[in-house]
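Every protein chain of the complex appears in place save one, which is left out.
Let's turn to subunit A:
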Amino acid sequence: MESAGTLRRPLATAGKSLSLKRWDLACRILAALPGGYALAAFSGICLAVWLPGLRVERAMTGMLTGLLIWPVAFMASFAVPDGRKMLGGTVIALLALMGLAALRGWRP
């Protein structure tokens, strides 16, 4: 008897490289690695300087949220259809977060 398992195409997609264009891939990698990290870092800073409450609580909330943001941003960078838009979006979000942090007195 054929089970659903044996009917499955073996290795449906895993491992087959997508025909990503070079610039598209470069944009995605930039958005995922430095971009994702910077998003996590600046979200952390924004939460730390804008949230009410104890300093340690704000800093901790920022760090833990940043830890959630990086993997999500990382995966999104490879999931969205257009790498260039993703990089653009990341840069805009980053500038907004930097602005927000600077408004509250954060300086590099």
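One rule holds in what follows: contacts are C-beta pairs under 8 Å (C-beta built on N, C-alpha and C of every residue); 3 or more make two chains touch, one makes a residue touch a chain; residues count from 1.
Assume contacts and distances are computed from a predicted model.
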| item | value |
| --- | --- |
| Absent chain [UniProt protein name; select from "ABC transporter domain-containing protein", "Peptidase", "Heptaprenyl diphosphate synthase subunit I" or "Glycine cleavage system H protein"] | "Peptidase" |
| Missing-chain contacts mapped onto subunit A | 3-6, 8, 10-18, 20, 40-42, 44-45, 47-49, 54-64, 66-67, 70-71, 74-75, 78-79, 81, 101, 106 |
